[in-house]
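This is the structure I want to talk about, given as structure tokens.
Shown here: the complex without one of its protein chains, the others still in place.
Presenting subunit A:
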Amino acid sequence: MRTSKYGRRRRTVVRLAACSAALTLLLTGCSGGSSSSAGGRVTLSFTWWGNDDRALRTNKAVALFEKKHPGVKVRTSTAGYEAYVQKLATQAAGGDLPDVAQLDYRQISQYAGSGTLLDLGPYMKDGTLRTAEFDKSLLRTGVYDSTQVALPMGQGTTGFTYDSKIFAKAGVPKPKPGWTWDDWADAGRKITALGLKGPDGRAFTGLTDIGVNEDIFEDWLRGHGKQLYSGERQLGFTAKDLTAFWTFCDRLRREKVVSQAKDTAQLGGAIDESPMGRRLAATDFTWDSPYLGYPPLLGDQIRFAPVPTTAGRAGQYFKPTMLVGVGAHSAHPKQAAELVDFLLNDPEAGKILGVNRSAPPNQAIAKSISKDLKGPDKEVYDYERRVAAYGVDAPPKAPPRGDVALQVAFTRCYQQVIYERQSPARAAAEFLSEARRELR
């Protein structure tokens, strides 16, 4: 690498400034040790985001890896998604990405484009990383600029978790693949008409307002034959499309069929903060791995249904629930690759990890653990096969840089609608102008 002396100095100064700025804001970035090898022992760092169950299972798998690879020690750390993403970005900026890091689909372009992720190609060639059992279209989601920079850790898709008891009570038939958005809205109307009450005496609504979630908008959009992005610098939809989606949601909110503004505004990562988790709504849009958190919280009557279609056309798709990559500056890339291979391909590790990151990408492992699955775990596995049988399109290319900010902007712009500060059309116009600036 040939960096001019001036350029290097400037970067250092810039980093220094960024560090001190971060310090002033009491952010805990900038440090975060990478690997070290004291006394002949190799220490790897491995980070991920997720719930306690994931932490428990992952640590167990890592312990097994350490047993099988004496001389390698793995220092693990975990956090909630938002804190994790911010910390990782600061680490990446300092050239200090952990040896092995769990990544989101939306981060791939940003990290790979700046050279913070290791090219995994050589390790796949020499057999350290085995991908023969992977689905090819899923494997491609970890490719940036024809370089494999990450591997999928799980395969997931979206759906609606719903309370089957309440559905039955309202006389709504069990949702089947191919049900439409009108069916969905009707279900909401029937359930709301029951006049149920939430725990603190507040009205129980049929549905959770989906207008705040860009993921569900993407499904809706694909059902209409469009997509979120049509290129690195361009959206694949117009203000008219977004206005139509938000008008649909807003109308249901005014009818009090979907959750009300202040409950919708609380939607975040945590299940128990969602209207459904707080027993204020009968359905919630979610990914299939977080769905597993609902039955323990709300009871066995909770089921999982496919995303409604637009006149039979499904918009949902299989996406890597998360990917795993190796830091470009890792001091022990070989051992890091071994750890990744172990997590993805070792049958014992596969059994320990289960479906916490959704169905394993290694299809042999997926098949073998599917036999032992029970309850919601089994339901997710069957659900994916049912959705695949109905037919879904291939996943889109990894989203462009700036997408992370737009996902947040989407929620914020819709909040202006539910608090009745802006019309759906005006909020959509604001989102599009923000998108233009982010993708520039």
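Going forward, a residue touches a chain if its C-beta (ideal position, glycine included) is under 8 Å from a C-beta of that chain, and two chains touch if they have at least 3 such contacts; residues count from 1.
Here is the rule we go by: contacts and distances are computed from a predicted model.
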{"item": "Protein name, per the UniProt record, of whichever chain is missing from view (\"LLM class flavin-dependent oxidoreductase\", \"ABC transporter permease\", \"Cytochrome ubiquinol oxidase subunit I\" or \"Putative OB-fold protein\")", "value": "\"ABC transporter permease\""}
{"item": "Sole contact to the chain not displayed, among A:Ala79, A:Val143, A:Ala265 or A:Ala364", "value": "A:Ala265"}
{"item": "Missing-chain contacts mapped onto subunit A", "value": "7, 10-11, 13-14, 16-18, 20-22, 25, 27, 82, 86, 89-90, 92-93, 110-111, 113-114, 116, 200, 261-262, 265-266, 268, 401, 404-405, 408, 412, 415-416, 418-419, 421, 430, 433-434, 437-438"}
